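The complex is shown incomplete by one protein chain, all other protein chains being positioned as in the whole.
Should a chain be cited, it is by its letter among A, B and C, assigned in written order, with residues numbered from 1 in that chain.
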C-alpha cells in the first residue's frame, strides 16, 4: 500500500507558488501538461521561472499572461508554427531573462540536481559564447590530465509538471510506448515537488501488468490529477496528435494585443475548468479528429 | 535496412583477444552471458580483465580456468551459494588484481566511457579506503563552492558481453519486462565491441511491435548469436530461474582441484558447443523445471 | 488485518524473530526501504512493518521491484520470486541510484558487514594488511560503499556478534561510518551515518558526541559482560541499568513464521 495522491487540477496547481522555478515537460508541439499550465494562469501565478528542453505553446501562453520572468532551456519554438512571438517579445523587452543551455548542459544541470551532486560535466558547448554569459557553467580541468569539461551546476526546480498516459491513485505513473523526452526521464527526479496529470486514472493492477512501463514511482509524486486530453493542443502519442487549428489560431491572435486577450479569455482564463476548455476548443468532434492522427 | 550481425558463438567469442578488458553482464546468480563465457574458456583466452557489477559463477569459472588476471567491480558473490571460492583464492594468491568500486563509482566510470567524458563524479565512497587504493578515483573540489566529489575516471572496456531475450539479425536487441541491471543500461554503450547472445533471433517485425522494449540499437552491436538458455545456470527472467543443482555441484567441485577439473571437463571445456552443454546439464527435462520458476 | 496492536509478548520467540521485530520498528509509513542480496532479516523486517504498524512503507525489493507481492521469502532476496507482481521495475543504472543519491528517498538502509568497528565503519572488502594480496578476499562493497557516504541512516544487522565481526578497527573501510569518531564524519562533508547495530546479543547505538558504539538495550537473558566478552573493543561502561530489548509479540511471531517466511530462509544467517 501507499499514500493517496489523487487531487484536483485546482489543488494541484495551488502547490506552485509565485516565484517558483517550474520544470515543464514539452517538446515544440508535444506532450506539454497544458491543463496545469492553464490552471496556473487562471490562478494568476506570477514571477515563475520555467525550465524546459524545447518549450512551445505553454511558454508562449505563460509569457502572454505575464506569469513568467525567467526561462532555462535549450530552445523555444513551435516548430512548423514558428517562434513563440509573445515569449520572444517579452525577452526582447527584458521582461523574461533567458538562461540558454545546450541539451546536454540542461540534462547535466538537472541530472546533478536529481543525484544531489554539485555539478555534472559535459563536453558540449565548448567554444560557444553560452558559457561566458552563464554563471552556472564553468570550464573545469580533468583531474586525470584529459580534456577539460564544462561543469554544469546542479539545478533543483521547485516543481515539475508532467503529463502521462496512466496513473494510479497512489501516484505511480505509467507510459504507453512513445518518445520519452528528457522531461520524464529527469525533471521529476530533480524537482522538489512533482505534479502529474494523466489521461486516465487506472487501477494499480493495470500498471502491474506492465511494470517496465511504469516510469515514476508513487513516492516521488505529490499530486496526480485525471485530465483526459490534458496535453491539448500539443500532441500526446500514441493517443492523439497536435491541434493544428488551435496553434494557427494562436499564432494569428498573438500578433496583436486585442486578439490575444480575446484568445486568452476564450480558451485559457475563461473556461471554468478543464472540461469547459475541452468544449471550448471543439469538444468530442475535435478529439475524434486528433485521435485519428495515424490516418492523417 | 541495416548491416547483418548474425554470427556463431565461436566466431563471436573470437572477437575477444587475450588481454582484453571484458565487461560481463551479471548479478550474483542472474542474467550472465554464460554461453559466451564458456566459449571464451574453451578457446583458451588468457589474461582477461573482467568488469562486472556483481559477478557470480562466470567469474568463478574464468578464475578456475586461469583466464582472467584483473577484475573491476562492486562485488563477487553467488548470493545464497556463497563466495566464489576459485576467484577468492586467485585474488588471495595475487593472481587476480581487484579494482573494487562502489556501484555508483562503477556506473560513473562506465558512464564517462560511454559519453566520451574524461570522468564523472559521485558522492559515494567518500571516507572509505577504496579511494586511497585506486588511481582511477580522486577527490575533486566543486568549482561552484559546494561539497567535493569523487571524480571517477572513464572506463572503456574492449568488449561487452550481454545476454538478451530477443534480437533480430541486424543486432537490434529486445528485452522482455524484467530487471534491467546496469549491465544493459551502460556496458554496451561504454565498450568498443559489443557481443550479444539472445534466447531467440526474431524477425524485426517482432521488435517493431514494442519499440519501447528495444534496448540496444543494431548499430551498437558487432555480433549477435542465438543461444537458447544462454544464461544457464544463472537465471533469465521471465523465461527461467537459476539452476540450484548446478550451482551446488559447482561449489562442491570448487573445493578441490581434481573435482574442479572434472567439473570443467564435464560442463565447460568438454561439450562440443552450446547444444551439447545443454544436454550435459540435463537437457529438456532440466529446462522445463527451470522454466517453472514461478510455481517454485 | 492482523490484531498486532493488542498482541502480547510471545514466549517462544527466537533470536532471528527478535532481530526482525527490532529492525521493523525502525521503519515507518512514508519511508522507502530497499534490500540487497542475502538480506533475509531486513526483508522480513520490512514485510513485518508493512503488515503491522507501517502499511504505507514503500518497499523496493532487490532494489528492482516496487511494491512487490512475493508469495513468501524465497531463497534469494535479489531474484524475481521476491519482486514478483511489482508495480514498477526500476532500472538500476539510471533510476535506482538516482532515487538513492537524491537524498529525499530511501533515507534508511540496512547493512550487513563482515567487520564493523567501534565507530560504525564497515568492511566487506579484505581481511589482512595488504589490499592487493589479502588474507581473505571478501565479496566487495557493492552498494554499501555508496550508502555509507550519501546521507543514509544505517542500520547494521549482525547475527553473529563476536570479536571477529565487531572489531576495534576494521582492516579496511569499505562503508563509511563515523570514521575516526567525533566530528570526523561531518568534517568529511558526510551527512547521516550509523544509527543502530542489531546483533544476536543486543542493540547498540552511537554516542552523540564521541560517536563510539554503546549498548542501547540487552536482549533478554544477555548481560553486559557477555556482550563485552563477545566484542573486540572496550564498550563504554553503562551509566545505569541497560533496558531490555522488547521481544516480538505473539502476532509478530505468527506473521514471520506463517506469512512472511514459512521456509525459514532467515535462519540461514544464523549459522554460527
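Quick note on the criterion: a residue touches a chain if its C-beta (ideal position, glycine included) is under 8 Å from a C-beta of that chain, and two chains touch if they have at least 3 such contacts.
None of the values given here were measured: they were computed from a predicted structure.
Asker: With the missing chain put back, one of A:36, A:164, A:186 or A:223 would touch it. Which one?
Answerer: A:186
Asker: Sort through A:14, A:74 or A:289 and give me the one touching the missing partner chain.
Answerer: Checking the options A:14, A:74 or A:289, the one contacting the hidden chain is A:74.
Asker: Please identify which residue in A:7, A:102, A:172 or A:287 touches the non-displayed chain.
Answerer: Result: among the candidates, A:102 touches the missing chain.
Asker: Given that one chain is not shown, which residue among A:133, A:245 or A:275 touches it?
Answerer: Selected residue, touching the omitted chain: A:133.
Asker: Looking beyond the chains shown, say which of B:22, B:114 or B:278 touches the absent one.
Answerer: B:114
Asker: Across the whole complex, list the residues on chain A that are touched by the chain not included here.
Answerer: Within chain A, the residues that touch the unshown chain are 27-30, 53-54, 73-77, 79-80, 83, 87-88, 91-94, 97-98, 100-105, 107, 111, 122-130, 133, 147-148, 177-182, 185-186, 235, 237-238, 241-242, 244, 293-294, 296.
Asker: In the complete complex, the non-displayed chain touches which residues of chain B?
Answerer: Residues touching the hidden chain, for chain B, are 1-3, 114-117, 168, 172, 185, 189, 192, 204, 207-208, 211-212, 214-215, 217-220.
By definition in this document, only the chains that are shown with their structure count from here on.
Asker: Where the CA atoms of chain B average out and where those of chain C average out, how many Å apart are those spots?
Answerer: Centre-to-centre distance between chain B and chain C: 29 Å.
Asker: Would you mind pulling out the distance in Å between where the CA atoms of chain A average out and where those of chain B do?
Answerer: 38
Asker: For chain A, give me the residues that contact two or more of the other chains.
Answerer: Residues 115-117, 211-212 of chain A touch two or more partner chains.
Asker: Can you list the chain C residues in contact with two or more other chains?
Answerer: 65, 89, 94, 97, 101, 150
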